[in-house]
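Heads up, one of the protein chains got dropped from this complex, but the rest are sitting where they should.
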Amino acid sequence: MNKVPNNKAWWLVLPVFLLVAFSAVVPMMTVVNYSVQDIFDQSSRYFVGADWYRQVLLDPSLHDSLLRQFIYSGCVLLIEIPLGIAIALTMPARGRWSSLCLIVLAIPLLIPWNVVGTIWQIFGRADIGLLGATLSWLGISYNYATNTMDAWVTVLVMDVWHWTSLVALLCYSGLRAIPDVYYQAARIDRASAWAVFRHIQLPKMKNVLLIAVMLRFMDSFMIYTEPFVLTGGGPGNATTFLSQTLTKMAVGQFDLGPAAAFSLVYFLIILLVSWLFYTAMTHADKE
Amino acid sequence: MDWMAWTLPTAAFFTAIALLLVGMTFAELHSPCIERRGFLPIATTRGDRLFIGLLVSAWVHLLVIGVTDWSLWVASLLSLLWLLIVLRWG
Partner (left out) sequence: MNLRKVVPLLIYILFLLVPIYWLLNMSFKSNNEILSGLTVWPRHFTLDNYRVIFTDPSWYTGYINSLYYVSLNTVISLSVALPAAYAFSRYRFLGDKHLFFWLLTNRMSPPAVFLLPFFQLYSSIGLFDTHIAVALAHCLFNVPLAVWILEGFMSGVPKEIDETAYIDGYTFPKFFIRIFVPLIGSGIGVTAFFCFMFSWVELLLARTLTSVNAKPIAAVMTRTVSASGIDWGVLAAAGVLTILPGMLVIWFVRNHVAKGFALGRV
């Protein structure tokens, strides 16, 4: 659509701008201020320059949790994106079954995040949970509270349970936007199912897939509540992801300076990745 | 405002950013810019180039702090140079 150049449109955007700026800019500025000072309490604080940045950038435990975070987000994307596409492909295209599918798929998205943690906390316990009990009945030793591997798998399965629906719903919407003509042409050409997927469905899903990847990357990168409820970050530090490390630093130990410095580093990582995605997306739109 | 824990350097930093934005606004009103293609792989407007310049500058600072033990002024100087280059030829 041709858009009319008109700077008066700013008046329409102004309420949004003010509202979001109030909640975004003021806290952001405060975090920047914290990150260059050593703060003991309201009245005694000292300017320390870039010291906190140096400290957090060289801190091995933060490197660990950053690495863990990247592995986790990578796993989440590797599992959820293909699985989501697969589910979208199997969903019925129209009729009452399709709206039923939509509703069922949307259920996990509507559960408060700490309840998601609680559900899996209960479900995985060997004494009262179906999953834990079934696994131990099968003779598999499983305990997400003490075994690192089990904890990781449980957190990952929980994330897949929680969020794959979002990817599936997005892909489903992309698939519905393909006109039937394309499929008819493919049928005439006797194209294989794979060829249809590769040359018709995948290209049409490219945009929504980018949105899905971006949302899943951002959200899995700041995951906090679910693993906090499920494992409390344990055993040891095995499932302590970035947000949790940060919250521990900022609220638990009141190390505001380092926590603020690290959260800004973290924000820059997200900003860079999201900007790349966003540019790729708008670029794809233009073509 | 006391709880925001302002310091002179951060106040100067945010003022500079705000001034940059105001300056860009006036520049845009005075002579609207057209998207063009420089050495960056995508066509950019002036605002895009400023954003790219600032984002890369932030990363340059982090790299200098994290990888080397040079003074921060080196990073700032490099960033300023990069900003000028990207705004002019990007």
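Order of writing sets the labels: A and B. Residues in every chain begin at 1.
Following the convention adopted for this analysis, a contact is a pair of C-beta atoms (placed from the backbone, for glycine too) under 8 Å apart; a residue touches a chain by one contact, two chains touch by 3 or more.
These numbers come from a predicted model, not from an experiment.
Checked against the hidden chain, the listed residues A:Leu130, A:Met149 or A:Ala195 yield one contact partner: A:Leu130.
For chain A, the residues touching the absent chain in the complete assembly are 1-10, 12-13, 15-17, 19-20, 22-24, 26-28, 30-31, 34, 86-87, 89-92, 98-99, 101-115, 118-120, 122-123, 127-131, 133, 161, 165, 169-170, 172-174, 176-177, 207-208, 218, 221-222, 224-225, 242-244, 246-247, 250-251, 256, 259-260, 262-263, 266-267, 270-271, 274-275, 278, 282. Listed for chain B, the residues touching the missing chain in the whole complex are 3-4, 25, 28-29, 47-48, 51.
Here is the rule we use: only the chains that are shown with their structure count from here on.
Distance between chain centres (mean CA atoms), chain A to chain B: 28 Å. On the chain A side of its complex with chain B, the touching residues are 26, 29-30, 32-34, 36-37, 39, 42, 45, 47, 49-50, 53-54, 57-58, 265, 268, 271-272, 275, 279, 283.
On the chain B side of its complex with chain A, the touching residues are 2-7, 9-10, 13-14, 42, 51, 55, 58-59, 62, 65-66, 72.
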